[in-house]
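Every protein chain except one is present and positioned as in the full complex.
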Amino acid sequence: MKALPIGRYTNYDTFLNRLDARFKLLAMILFMVVVFIHFGSRAMDFTFYGLLMVMVLVFMRIAHIRIRQLLRAIKPMWFMMIFLLIINVLVVQTGEAFYIGDFPIHYDALFNTLYTFVRLILMLAFSLILTATTKPMDLTYALEWYLHPLTFIKVPVHIIAMVISLALRFIPTLLEEADRFMKAQASRGVDFENGKLREKVRAIISLIIPLFVSAIQRSTDLADAMEVRGYDPNGKRTRYRIMHFAKRDVLSLFFLLAFFGGMLALSICGIDFYAFIL
Amino acid sequence: MPLMFDHVYYTYDASSPLPSKAIEDIHFTLNEPFFCGIIGQTGSGKSTLVQQINALLRPTQGKVIVGEFVVDSSKKKMKEIKSLRKYAGLVFQFAEYQLFEETVLKDVSFGPKNFKENEEVAVEKAKKALKKVGIPEEYFSKSPFELSGGEKRRVAIAGLLAMEPQILILDEPTAGLDPKGAQEILALFYDLYQNGTSILLITHDMNVVLKYCTSVMVLHQGKLLGMYSPLDVFYQKELLSEAEIDAPDLICLVEQMEKKGFSLNRQNIRDIESFVAEIKKMKGEVK
Partner (left out) sequence: MKAIDVQHLWFSYHQEEEEKMILQDLSFSCEQGESIAFIGPNGSGKSTLMKLLVALLEADKGKIFLLDKELKEDTVDFLRQHIGIVFQNPDNQFIGATVRDDIAFGLENRCIPHEEMEDIILKYAKEVGMETFLDKEPASLSGGQKQRVAIAGVLSMHPKILLMDEATAMLDPKGRKEIMALTKKMRSENKDMTILTVTHHMEEALLSDRIIVIYQGKVYMEGTPDEVFSHAEELKAIGLDLPFEKKWKEELKKAGFPIENTMTDEEAIEILCH
């Protein structure tokens, strides 16, 4: 139950934790873009992947994230990767190849898979760093801030943000409750692990219905509580949480943009360092 | 048959960076049939302790012996666990939320059916259990969601009774019920106990412990401070303050009267009725 796909917020007081959520969200998006840029050559690509990986490790070190956590996040993808490799080997028929018996395996197939694999790891790592160093609520505020311009075309940004924040607020409560229901039904002889399909369906139903009923009850209660405390989704409200950019955010932003700009320039010009060396 | 805890430890998230010890070195033996109370502050490990008994949690160290079953850290076959869960039934707090079937009768027979009873026997057992908790027949075909809170709680308890457990474990079964509803349910448990079922009752209501329990376990911060007779435990001021438990009002009254020079036989006082009888007896003697 507790192994959520992305990292949980860890309450360390590190440089990364202190950075403004809006900056961190932007940084993550830009890093993800960088992951997808092609440079002058394959060698260049992987050089930069290496560079990004080093940055990731440094960030993880700063944020007290263990490598094990990253490995755990990657774990469910092994199967997909092997599947992808097989597909690639069967489909990609270009470039040089080596043979196992009579069967040709093209290097392009291997590299295609490797690209996907490395990109996935990097993206996972960046999102892990973001979620481990940023409170979910701050992320919601950041998202709301970025989406704010949409209010001019009548998108209910505030309501969306409120819904997300309430969902985040209730995730731990509902997880705990699911755990309790599971145990309660197990006490009545339900076997959640083994059994025929029919029994399994029954087991799931015995869990889903109580969860559903209770979630509806909770949302009704919550709606009542919000209403009597004067909440009007369309009304005017003031804000308690106001985010301020600090010096470190501005400085970090400068470095981030410089880095991103450099990467973009290298990519567009198609410069290949290795061509000069060799 | 005994219920035995042999130096049981349980730690949540044992392999994570933040393991938390829930219970430590729990060691006791109870001979069936018993009506044992478990008391202690919220977070003292009461729920964790009882979940070891039907293997919802397995001891990280030590073992639990429940009748013929042994629960320890090793993986057991599900079949064996199933018969263990039939032997020791656990009713969770606010059990009414676990109802899910279309009708009351179906929901109560869900348990027996899971334990491979055939349809007819399961329904028979369900009817018997519903009768015991005082749900009238015209409710059997109703949806459990139509019932009132108190009725739902009874149906949920019937759901466990229908499994005919040897040991019935109850986590705060009367929380949120009105005084009458609470009393009826407790009387039911006492009746079951007198007919040979063992009862393990987690409760914050010390009056209930004093009135019904034959023994009581006091937990504090995951440790078992001891197993006592309810007639003694509430006079032990130091123990109570260590476990952060308030003595029942009746005990405070008895102590107050003793200070005024009354000599009451503490072993006879379990509730207001027996208290009044004791006073009568004493006054009679004086006259």
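Letters A and B mark the chains as written, and numbering starts fresh at 1 in each.
In this text, contacts are C-beta pairs under 8 Å (C-beta built on N, C-alpha and C of every residue); 3 or more make two chains touch, one makes a residue touch a chain.
Computed from a predicted structure; not experimentally measured.
*Asks:* Can you work out which residue in A:Arg68, A:Lys154, A:Lys196 or A:Lys236 touches the chain that's missing from view?
*Replies:* Going through A:Arg68, A:Lys154, A:Lys196 or A:Lys236 one by one, A:Lys236 is the residue touching the chain not shown.
*Asks:* List the residues of chain B that touch the chain left out of this view.
*Replies:* 41-42, 148-150, 175-181, 204, 207, 244, 246, 249-250, 253, 256-257, 260-262, 272-273, 275-276, 279-280, 283
*Asks:* Please output the residues of chain A touching the missing chain, sorted low to high.
*Replies:* Looking at chain A, the ones touching the missing chain are residues 135-137, 165-166, 168-169, 172-173, 176, 217-218, 221-222, 224-232, 235-242.
Operating definition for what follows: only the chains that are shown with their structure count from here on.
*Asks:* Could you work out how far the Cα centre of chain A sits from that of chain B, in whole Å?
*Replies:* Whole-Å distance between the two chain centres: 44.
*Asks:* Per the contact definition, I'd like the list of chain B residues that touch chain A in the complex.
*Replies:* Going by the criterion above, the answer is residues 13, 16-17, 51, 54, 56, 78, 82, 85-86, 89-92, 95, 97-100, 110-111, 114-115, 145, 159-160, 163.
*Asks:* Under the touch definition given earlier, write down the residues of chain A that touch chain B in their complex.
*Replies:* Touch list, chain A to chain B: 2, 66, 180-181, 183-191, 193-194, 205-206, 209-210, 213-214.
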